[in-house]
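In this view, the complex is presented without one of its protein chains, the others remaining in place.
Chains here go by letter, A and B, matching the order in which they are written, and residues are numbered from 1 within each.
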Amino acid sequence: MKSKNDLLNDFDHAGEYCYNIIKELFPLCRSITGNELRNTLLYFQSILPEMIIESVPSGYSALDWTVPFEWNIQEAYIEDAENNRVVDFKLNNLHVVGYSIPVDEWLSLEELQSHLHSLPAQPNAIPYVTSYYKENWGFCIAQEQRDKLDSENYHCVIKSELAPGELNYGELLIPGETDREILLSTYVCHPSMANNELSGPAVACALALWIKSLKKRKYSYRIVFIPETIGSLVYLSKNIDVMKEKVVSGFVLTCVGDDRCYSYLPSRAGNTLADRVALKALGEIDPDFIRYTWLDRGSDERQYCAPGIDLPVALVMRSKFYEYPEYHTSLDNLDFVSPDGLQGGFNALRRCISILEANVVPRIEILGEPQLGKRGLYPSFSTRDTFDVVKCMMGAISYCDGTMDLLAISEKIGRSFQEVSDALRPLIEAKIITVTEPFPPSY
Amino acid sequence: MKSKNDLLNDFDHAGEYCYNIIKELFPLCRSITGNELRNTLLYFQSILPEMIIESVPSGYSALDWTVPFEWNIQEAYIEDAENNRVVDFKLNNLHVVGYSIPVDEWLSLEELQSHLHSLPAQPNAIPYVTSYYKENWGFCIAQEQRDKLDSENYHCVIKSELAPGELNYGELLIPGETDREILLSTYVCHPSMANNELSGPAVACALALWIKSLKKRKYSYRIVFIPETIGSLVYLSKNIDVMKEKVVSGFVLTCVGDDRCYSYLPSRAGNTLADRVALKALGEIDPDFIRYTWLDRGSDERQYCAPGIDLPVALVMRSKFYEYPEYHTSLDNLDFVSPDGLQGGFNALRRCISILEANVVPRIEILGEPQLGKRGLYPSFSTRDTFDVVKCMMGAISYCDGTMDLLAISEKIGRSFQEVSDALRPLIEAKIITVTEPFPPSY
Partner (left out) sequence: MKSKNDLLNDFDHAGEYCYNIIKELFPLCRSITGNELRNTLLYFQSILPEMIIESVPSGYSALDWTVPFEWNIQEAYIEDAENNRVVDFKLNNLHVVGYSIPVDEWLSLEELQSHLHSLPAQPNAIPYVTSYYKENWGFCIAQEQRDKLDSENYHCVIKSELAPGELNYGELLIPGETDREILLSTYVCHPSMANNELSGPAVACALALWIKSLKKRKYSYRIVFIPETIGSLVYLSKNIDVMKEKVVSGFVLTCVGDDRCYSYLPSRAGNTLADRVALKALGEIDPDFIRYTWLDRGSDERQYCAPGIDLPVALVMRSKFYEYPEYHTSLDNLDFVSPDGLQGGFNALRRCISILEANVVPRIEILGEPQLGKRGLYPSFSTRDTFDVVKCMMGAISYCDGTMDLLAISEKIGRSFQEVSDALRPLIEAKIITVTEPFPPSY
């Protein structure tokens, strides 16, 4: 599967589609500002035409932060006295420290060392290093490459610009039946890395297409493609009031592309609707998913859940940032993520959204157990399968007291959300059970 | 012990009395309606003259349900071409599917098979099968008997009536000092089975005699002998308002006759006064009692605890319905229950009621520890025994802050309800501690 049309016919192969996006965007040297960030946003806009690309100028005050100068880079290399390029940005854009200022000087090997970054414990990996808020320059190289440097002097060249410009982000609002919103936030500021981070935007893009394809949406969707940290601060500075009013659940989409495990990181409050949904969805997909704590946070949830902002935002991931050896190195590449891994990430988030969309608070309108037989709602054949279905149905009905949503009921009776939803559907259709929306999310 | 008078002198031998009731009522072919149900109620009325036998007509609307026709049966058998009765209702009334319509036809063995019920895994057991709400007929036989059927044709005869009539139940109201009520509900619709279900009505009868024998009763008692499910629905349809107002705790009495274990099944809410009492009483009798969950429910608690009804009704049982191999078969017979088993069931419920009757909210009227010595409330000899009594007393006093009932205090200090009750009695008599009633049961 390659095309958007293929995807729209079969979201069970979204992983391939996402993988192709990652392949195409992998070479771009994104940062928190600059041309390649804009090109990345334009790429997604070409798939999602409703997406608006917004900008704020350098110097813009975003809550406690200030948007830095825009950074662009043309070329960067280190060459020895014989003009051999021993390091070249063209070969891997991780070779340059992000936001490096321009440089063109000859340094002794010793002087050079203080501008080099490598990982002794991972000698073949190029690390990812940035210096957004302090002027600096440097090169990142594999330790084994560094160990080979033996010339007396090196010529360091970085042709970059750090100048007033703008910071960009993409915003896609997909309306639903109500103005209550689900927030999906992903970040587009990382250069050539795959799980962290092209998996997030790719899966967010596929999810957006899936959400648009839904015939019925209870929730409106706010999907944002932003630079990490400064982008969420900018976005919050402009939208915090409406978000606090409308967002019922949110997810930061990051690290959803490999196939090693599933992970959950809670909101700061820990018990929001987003958390409950994430725990249920992951528990259904892989009971061995890893449960991190708020102390392990590290992405835009830091802003969304900060005191006074307090949005109900949780994370559903595959291998979590910081926690896998390839993290923030050149080893987080196209081999680390896979169509299967991405499909798993897509499925986990899709399940969260599906649960949210289907979640209602059911209340039975009959006192005592309903007589289902007379309504044809009781299986006419009694087999082990129907026994199980009936047990689920009667268990679910017994909790339809108007104080629990389907999610709570499914947790209470130890069934999947889908089983409970399916079991109660006929009774809802028969108007034996009435439903109300689970927002404001008070449980 | 056989007679009611013997029982009234010694409730510690109630098990024998109950066993004799079961023996006498065992042969009757009870169902949810009919003559034998009425005869069973008349039998209990002869012991408990204050019991009123109520009736509702077929077609009566009981919440979501409708009372079916009344069913009576005279004879039923299967005979072969040589007039040998290979199955005969006279030998065991489980042989006929409950509510079987009349039949008198010759069937081929193959045709007959679809009307036979047996249990391959329990080849010597006759299963118990009913079809109250869908017209049907059938025979239940032991698998080993079924395997012997080898004639070509069989003559199936069921002389039954399914016609407008009535549904009956017994209601016994025993007044107490207050109009707050304890509900005891048991069911009388099962034919020849002993633990499930003649043990419930037999123990309910003995408990009613014991309750009547109490010199002082704080609570009024509502004791009902009903057909299961449809009976509780009928009873609720007539009494729900008064029950919601008055019932402080209730118990469904079922499966209280064998001697294998003790079991507890919670109310839907799980933390009502009935639950707290049941847990305490069972914990004192047998710390290894089995704790089921609301998902394991199966009797009239399904109605009493349904959303909107929400009565505080729990179950204290011996071997729970569904959970023992003999359940709903001819093996649940007079050998499965025993006087000792029934005595255990009686004792467990009696302990629940005793705790409820004695439970009060104590409040100490003195600031700081009371000086018990000056009131002669401190043991004058100090031994290991008195040390333990004093420790219990001082522990209990320390929690007499007016927010906990005796039950909560006994849980808090890890003592039996009786120990705590005994320890505080002298202080209550000395008016150092005042008490209030624990209803409305807010903790």
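Everything below uses one rule, namely that a residue touches a chain if its C-beta (ideal position, glycine included) is under 8 Å from a C-beta of that chain, and two chains touch if they have at least 3 such contacts.
Computed from a predicted structure; not experimentally measured.
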Based on the whole complex, identify which of B:Tyr132, B:Tyr235, B:Tyr399 or B:Phe417 touches the chain you can't see.
-> B:Tyr399
Of A:Leu63, A:Val86, A:Leu334 or A:Ala358, which one is in contact with the hidden chain?
-> A:Leu63
Spell out, residue by residue, where the missing chain touches chain A.
-> 62-66, 133-134, 229, 232-233, 236, 240, 268, 294-295, 297, 302-303, 305-310
Using the touch rule from the top, list residues of chain B that touch the missing partner.
-> 363-364, 366-371, 373-374, 391, 394-395, 398-402, 413-414
